[in-house]
Every structure is written in C-alpha cells, then in structure tokens.
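Partial view: only certain chains, each at its native spot in the assembly.
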C-alpha cells in the first residue's frame, strides 16, 4: 500500500492543489479507481483521518483518490471553477501520473454530504468518465440546504457559488437528472435515518429510481449526518463498487 | 530547527486550515515571529519550497509562520472571511500553541505580491499586533491590479472578493493609509525595477514616506515580479526585522 500526498499547480484554480491518494500493492498497470469526495468543512486528508482508507483500498484492490474540495461545492463559480478543474485537469493529471485506468468502466465517484452531491453531479453529467456513483448522505436538494438552519454553510457563501436563480436551477440534482440521456451507470445512495437531509434524500431516491430502475440501489442505514454513519458504511460502499 | 506542518479546523473558514511553521532551536519561551504571506497561486508550502526558510529562521532566531492564503486576497469576502480569521482566530491559535510572543513588538508581518498587500493591510490596521511590516513587491494598487493584463487573477475572481465600489475603495491601501492613526510601526517596502507593478509601488512609496517619515524604508532592488527577486532579498528583509 502506498500513500501519496501530492501537490501540483493547477491552471484552472490558479493555486497549488493537494490530493491524497492510496495505491494498492498488487502491481497493476491500470487500477480501478474511486474518486472519493469530502463534505463541507473538510479537506483532502479528512477521509484518511476518519477511516482506515488504506486497509479498504487493499481489501478491494482499488486506487482511491481524495482531492481537496476547497468548499467549492464541486461547482464552477466565479471564485473557483472547480467543476471544470476536476473534469478537465485533475482526472487526466492523476490518470497520467499514476497507474490508474482511464476507462469509464474502471472509474467510480463517491462522496459524503456536499461530496455526495458532487459525486452525483460529476457522475451523471460524465457517463464517459464514471460507470458507478455512490452518494452518501448527499445534499440532495441544494435549495433546501441553502435555507437549512442545520447547514454549516453560511447563506452568503452559498450564494457566492450559486449566484443566480438560473445557476441554482441548473445545479439542482432533480434538474440535472432530467437531462441525463444514458442510464447505463449504476448508482448507490444511502442516508442515515436521523440525517437532517433524510427527507430530501427520500425524494431524490424516488427520482433516481424512476430514471435508473434496477441500476439504482438504496442502501438503508441508520445514523445522523456525521462520520459515525460514514465510517460505518464506507466498507459496504466500496464493496458495492467491486460487484 | 523544527518544521511543523499543521492543520486545524477553523470556525471562521469552515474548513481545515494548513499552516507551515518553523521554530528555531534556541529554546526560547517566546520567540519573535514573522507572519510570512504568499502571493496569488501559492500556498502554505510555497515559501519553504522556494527559499531555505529554516536556515534563515535559524540565522535570525525567528519563528516563521506561513499560513495558506486560499487565494482570498487576505480580505473578508462572502466566500472566505479571511481577514477576520487571520486576526481573530489564526494569530491567537498559533500564539497559544507554540512558544511565540503575543506582544506587538515581537510580531512582524511580511509578504510577497498579494501577500505584500496583505502584510500592509494586516499591519497598518492592527498596530496592536504587529510592530513591523515588510511588503515585497506588493499589489500596491488593487484597482490597477484588477485591470492589469499581467495579473494572473481573473477579473471575476477579483470581483467576488471586492464585490462593490465601496469594498474596493475601503480596501485600497491609499485609503487605508488615511485612517492610520499611529505611525510608530516600522515599514519596509521593496519592488524589483522590472516588476509590472513597479510604478504603483513608487506611488505607494510616496504615500508611505509622507505618513511614516523615518519609520519607512525603501529597499531598492532589481528584478521582476518573481521568486528570483524574492529569493534574492528575503534574507535582507528578515535581517531588517531584527535591527
């Protein structure tokens, strides 16, 4: 197992960008990879500081790539063009640098909370890059999240990213779903029964089920919106990627 | 010499925040400290990746604290309340954690480019925290910088931070200078003769001279707006702090 703390200068984000990566020891030239996104308030080290990711990467023989999210909601904004950066710069950079397959069938995207939202958006809009998506306790409805008193994100920060009604509309998962034209991807969703966004997740569950039918899986779990829930279930999520 | 890569969760920035810190070996309980800011496109590791900061910290027996700037222009904005974070959270946190004096007479702030601007703003507005300020090739006039084709910062990113004419006005160094009511601090400024912001620096030099008289020092240097210039002069800058 190799743990890599990487830093490179991006042209899209105009800064040095940190990504924590785990590569198994099985000696493959083209590992299957999970792009594992964190939530609001976290960074590229949060996953490995909360969960033994190396052990899981080894168990499932998966490369796991954990980029900084920079609180950008995995979205292009005036301040941070994160979405474009992720799709156009980060993915090819990492796939060129490390023994990671560039085939969609070998790439999966997952995340928690804001990262669950990001996983769904990146995945659904880029079926040519990702064959599987796992959303853990995703921000299922960004409009509700904006006004939710339990959200840790200040409204004015939110509005800096989603800075017009159109921008908000276009980035709603429900609306993104309408434009999806392939349903060959496999999607997993989970959300703790005590999560403050549980209701929104149930609504999203309905929308995803309608669209993806048997390619969609709901994994029922207990717990709230915290690492207790995510730590308890990430093994199952990674296991699902390998099936 | 101890090198510390630190990460802590901030309440102001809603994320984990990285700061690289160097502490000399002389065993002091209260080191004098330099808060050393980087420019646009850089991060908390940029100074030590470009300059042998440890050697200089040892030479001048100074703690050197190098926080991430997160491209926030060292300014409070809707996206990142960096200024408040820096003054109210970062400084006390680091002074509590490490053997660093909290007296203004023992704390100096310095930076390059966007960090030179930040050093001047943090310093001039907080004489109770910093007794000396060193601005290396600072962004001396943010309005000119906004429109400067040589600036690496996209206008829409700039406008996310300085999002109204009033905000821009209030953050102009020339205007900040008008409100300064103590001139006991010592200020050093340098800017390479081939720097694309050299003219703006000459204007700022005049304003600082008028206000700070003999407490102001202009250090004439050759070079452009790059690490070649800053690497060549940081030793002299740190030396000035200790005089």
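Per-chain numbering from 1; labels A and B assigned in written order.
In the analysis below, contacts are C-beta pairs under 8 Å (C-beta built on N, C-alpha and C of every residue); 3 or more make two chains touch, one makes a residue touch a chain.
Quick caveat: nothing in here was measured; it's all calculated off a predicted structure.
For this homomeric complex the structure file specifies 4 copies in total, of which 2 are displayed in place.
By definition in this document, only the chains that are shown with their structure count from here on.
The best fit of Cα atoms from chain A onto chain B calls for a rotation angle of 180°, in steps of 5. Measuring from the averaged C-alpha position of chain A to that of chain B gives a distance of 35 Å. The residues of chain A lying in touch with chain B in their complex are 7, 9, 13-16, 18, 40-43, 45-46, 70-71, 77-80, 152-154, 156-157, 159-161.
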